[in-house]
Structures are given as structure tokens and as C-alpha cells.
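Some chains omitted; the rest stay in position.
When the chains are written out, they are named A and B in that same order, and each has its own residue count from 1.
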Amino acid sequence: MAKPLRVALIGTGFMGKCHALAWNAVAPVFGDVPRPELALLCEAGAELAAARAAEFGFARASGDWRDAVAAPDIDVVSITTPNAFHPEMAIAALEAGKHVWCEKPMAPAFADAERMNAAAQASGKVAALGYNYIQNPIIRLMARLLGEGAIGRATHLRVEMDEDFMADGAAPFDWKHAATSGYGALDDFGVHAFSLLRVLGFEPRAVTALMTKPYADRATGDGSRRAVETHDVASLLLRFDGLGGTILLNRSAWGRKGRIFVQIFGTAGSIVYDQERFNEVQLYTADGPRDRQGFRSILAGPVHPPYEKFIPAPGHGLGFNELKVIECRELLRAIAGEPAHLLDFSAGLEIERAVHAAARSHESGQWVDIG
Amino acid sequence: MAKPLRVALIGTGFMGKCHALAWNAVAPVFGDVPRPELALLCEAGAELAAARAAEFGFARASGDWRDAVAAPDIDVVSITTPNAFHPEMAIAALEAGKHVWCEKPMAPAFADAERMNAAAQASGKVAALGYNYIQNPIIRLMARLLGEGAIGRATHLRVEMDEDFMADGAAPFDWKHAATSGYGALDDFGVHAFSLLRVLGFEPRAVTALMTKPYADRATGDGSRRAVETHDVASLLLRFDGLGGTILLNRSAWGRKGRIFVQIFGTAGSIVYDQERFNEVQLYTADGPRDRQGFRSILAGPVHPPYEKFIPAPGHGLGFNELKVIECRELLRAIAGEPAHLLDFSAGLEIERAVHAAARSHESGQWVDIG
């Protein structure tokens, strides 16, 4: 990759800042890519855009996201706005010949996600999704362990994802409680669960789901109460080829802050992972002397690429934001035409297909085939 | 209770020995009951019966379990034989006017469990089941915390039960792989899960289940392979009144030795419990300064009755066998006509009703009402 990429960033919230940090860090961390040119930052409001551009190190700013699409010097666009904006922005950018790095999920409506994927296929450009959890060196180790047969053939899967930002019933009704925002935990968290299963090699074939609401209604600003339309809790039974599994999701789970708990049981061992301690993984292998068998806790270190690009010493710990730096490096790899560890719009569409199938199964009380 | 009870024990396997230890320990531990008279031990084979009687401290022995029923001096019969024998033995003992302490589950066939319960109701005697996990002081604490509203109203439940005694695919076909033994993990483990939910105050209303087989067939003694008829893995979605939950069961889960993992989420906090560390429970309460909130790990101690009957110092740890001693004390309480913390045949029947409903839902792929 001889020439530095010129980058535009749309959005400066949680994920916008995360992208900005990644664009700043990718060259110092990896040392094998030209330092990207942070060309343009777009945010609603020109003044805010200018302030953020200065902080984030972008050369110029705009209050209109369309400038990122229109500017001829931009190679790649980071899209970090709310999901509802993704389709229009991503399609416009792809049609303008830009590579796109879009936060997940793709879109509230499946048809929009399909249009996004169609645009990506038509463009021939890289259209990557921001599934940063899959970039964790420990998740890569898990995929490698599975591939190498460390636990034999998988026989049972469980994924849980729980946080507590909706757990306070006294908190008022907000947009995430309206049906327009989606299903609730199912899409909010489900896409993460399916993305992890996907990179670990598991493709769901059928689903039945149950969704529940911890709180039937919530206070509004005017003193009345409004019925909650989304479900903070979703539980899915899943059939895979030759095995079964579950995905359990709860965004009203007091005390859980960023838990993604994965249990994979196989014919020769088991793997257990907890995102709240994402620099570790538990591995059990049914070999060696029986009185010494046990789950071993493996701490991330330089032997787990690309941890070594960040820190030469083991056990010191990567942070959540650094997973985005790894993702950024993979994006650059994809743009350079190299094999990359990324979920693109095509893979993302399969993830969202599963989510929508689960929602239908909740409605019907029946098993629903996926895809 | 002025007069010591006279006890017969049928069976001397895992649970038989556990009962014997409990009958020996209940008076020294609790100090408030007359020491039971260990009158008669029955085991298949008179010689074995005599040897075990000497070890276990029983006064006399018999190779025929019917002697326990026929002997006029026997007040209570411990039944610890394989499940298939429970109906005949329990019904005979109850009809002979004995109190019965029977290991769980009641019977492979639901109709037999119904007959057992009918006999119990007709007898007016105590008919208790050996759900010893519920006797754990920590489980009692959990029930008390729920009752006191420590985590508010429950909004979501998860129970997992996992062991690995079926995980080795090279192990030969045994009776637990035959359909005559039951469904597999669903009844083997499911009754434990439902029993815990029951004592914690949660009654399931509907279920849908998925059962899978890690191994399609297993080696037999003659060099051929036989199809496995039971399912080592079962996953259940459950509806309770006003909330949902899951029960996940796996007896082929490498590395899990005695795991029963319970997560209860509520409107004001959460409770998490792991049977592999059953002298502990995790409690999260959403109160106090926000920067100090976290799951607290409560270690069992004398403040958690009846731990103090065993050990005056906290954190020293009860053992699995000691839960049976507590159960024995509760049995004596029930026989004395006092309120007792026990699951009787009537409660046990509800547990088995739920298990059979789950099995039907697996067959039909539909939600099935319980009860």
C-alpha cells in the first residue's frame, strides 16, 4: 500500500470517536501501513464539526455528510451515525466510489440492509461493518482453537449478551423503547451474538424465540406513562448443522455491564469466554492425566496476534477501543485487496436475516427457518 | 419429638450412602432431635446388606426390600434405588403406613408419579423427595432475598445445569442411552432446575424445548455400534407469570462437573449462583453510590441458617453430603407435623409435569402449556 488513504468520518458520538481514535492509531500501532490522511470530518452543525475535527486531527470539517460522498479526494468513509441513517449514507458513498466502513447493525429494516448489500456488490468497493468484538485476539484464538480441533467437534453452543442500561424502571421512555427503533435486545445485542458465532464457524439454520418486557410502560416527560414497545429480553433456541444452541439477550440485566458470555462444548473439550474480561479465555481439554484436568484461563499476550502490535508483554490487557484499531487495520488490508478478517455487507445481511427470523418466530410461536 | 424414629434404608449406592450419612449425622449436627434408630438396611443380596449395615450402623439387614415395608417397628423408609423401582417401593411403604423419603425423580413415567402422589395423599404420611440442592443455606438465602425484595420484582430467569459424565464419545453405550431410561438430560437434570425454581417461587406456565445428541451412536460390547436414544443436551424456553426464562441442560459438557448456574434478574438487582461453588452467591443491588456498585460475593456462614449447626465460623464451607443432613432434619420436622422446607410428592409431581411437557414440545416444535 504505497499511497496513504484519505479518510472521511461521518458522526462523532461513541462510535465516531472510536473510529477517530482508530484512524489516529492504526499506523503507529501496526507500523506497516502508511499513516492515513484524516481529510474530512462531518457532523451535524458546522461549528461542532470544526471543533471535533480539531480534536480528532481531521484537516477539514463539514456540517453536511454529503460532502464526504461528494469530495473527490476521499477514498474511504467511516459511517457512525444512528442505524436509520446507514442505508442512505452507505449507498451514496458506495455509488460515489468510496470504500465504506459502517457501524452495525446495517439498518432497522431488512429490505434496507438488502439494498445496502446490493449497492456494495455493484460498487466493487470494500463495504465493511464495525463488528469490533470479532477483532479481539482472544476471539481469533478461539476460532483457531476450533479450527485446530482443540475441543473436537462442537456439540453445543451458548451465547449470552447482557447489559443494564435499560434496567432502571424509573428511567423515562426514550427512543429505544419505541417500535421504530427495532425489536429491542434482539437486534441491539443479537447482531453481536450472531457475528461471534459466524466468525467461529457456526451458521444458524432455524430459530424459535421468546421476547419479554421487564417494564410494560415508562414515564414520559409530560407526566403520563407510555407503553414500552420493544423487548429488553430475548431468548433464542437455535438449530445449527448437527448441533443446537441458544442466544440469550438482556439489556435490563442489573450488574451486567458488557457481558458477552460464550460457551462452546465439543467432543474433546470446551471453550468459555466472557467479554467483561475479554483479555482472557477458558479452555478445557479432556486430555493428559485426569487428576490434572481443568479449565485453564489463558491471558492474552504477544503469542495471540495482533496483541503484540500493541504491547510486547503478556497479560497487560487491550482495551475495547483498541479492537477498533485492529478492525481498521483489517479494513486497510481489504482495501489493498488482501485477505482480511472482517464482516462485510454480505455477511452482515446474513446476520440480520437471522435476527428478523427470530422476531417472526416470537410472533408465531413456531420454529422459523433462517435463510 | 419425644421418641426416636426407627429408620429403614433401601439401597446403598451413591444416594444410599448419602442417606446413611445423614441419618448418622442429623442428631449430632442439630442437637435438637432424638438420635434416630437405624433399624434396618435393605440391599439386593443378604451378604452385601449385612456388610453395609455394619458400616452404616444399622442394627439389622435384609436382602429383600419388602422387609422394610413389612417390619412393624419401622417408622420411615429411605428409598434410594434406581428410579424405576420408586413407584412400587414408595407405594408399598406408604400403604404400610410408613413415612417415605424417596430420591428424585419420582419415576420415569408420569402416570407412575401420579400413582405415587395418590398413595401419598391417601396415606396421610410424609412423602418427601430428595431434592437436596434446595437445602443449601445459600439457596435459602436466595429465596429470602427474593422474598424481601432485595432485587425487586424478578424480570428474567436463567438456569443451566451441566456435567460431563456423558462427554466421552468413546465410552460405550449404557442404560442411560436407552429410551427406557427417560429423555436424557431433560429428566436427569431438568428436575433439579425446576426444583430450584420452585423453591425460589417461580412456576412455569409454558415451554418449548430443543433436545440434541452429541453422539449419534456408541460402541457396544460386541463390537457393533448402537444408536443413542436419549438426548444429552436440552434447551428450554419458559414462560412464567409476567416473565420469561430458560433452562439449559447438558450432561456432555466437558469440564463442567457439577455446575448449576442460576441467574435471576430483577427490577432492583440480580442474583447469580454457581453450584460448583455452592458456598457462595453473587448479589447485585442497584443502590448506594453508583461508583461502588458491583456483584458482591457472599460466602456462607453462621448468619445463613442452618450453616451454624455445622460450623460456627464463616467461609469454611459445607459439603454436598451435608445438604442431605439438612434435608433429613426437615424430614423429621415434617414427620413431627412442623412446617418443613421440603418438596413432597405433590410438589414433585408438578416438577415432573413440566419435564414431560418439555418433552412433548420438543416432539411437536410447539409451545406446550404446563399443568
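Going forward, contacts are C-beta pairs under 8 Å (C-beta built on N, C-alpha and C of every residue); 3 or more make two chains touch, one makes a residue touch a chain.
Not measured: the values here are computed from a predicted model.
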item: Size of the entire homomeric complex in copies, 2 being in place; value: 4
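Here is the rule we go by: only the chains that are shown with their structure count from here on.
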item: For subunit A placed onto subunit B, the superposition rotation in degrees, Cα atoms, nearest 5; value: 180
item: Intercentroid distance (Cα basis), subunit B paired with subunit A, Å; value: 41
item: For the subunit B and subunit A complex, residues of the former touching the latter; value: 151, 155-156, 158, 160, 164, 167-169, 208-212, 214-215, 233, 235, 237, 239, 243-246, 248, 250, 252-256, 263, 265-270, 284-286, 293-295, 365-367
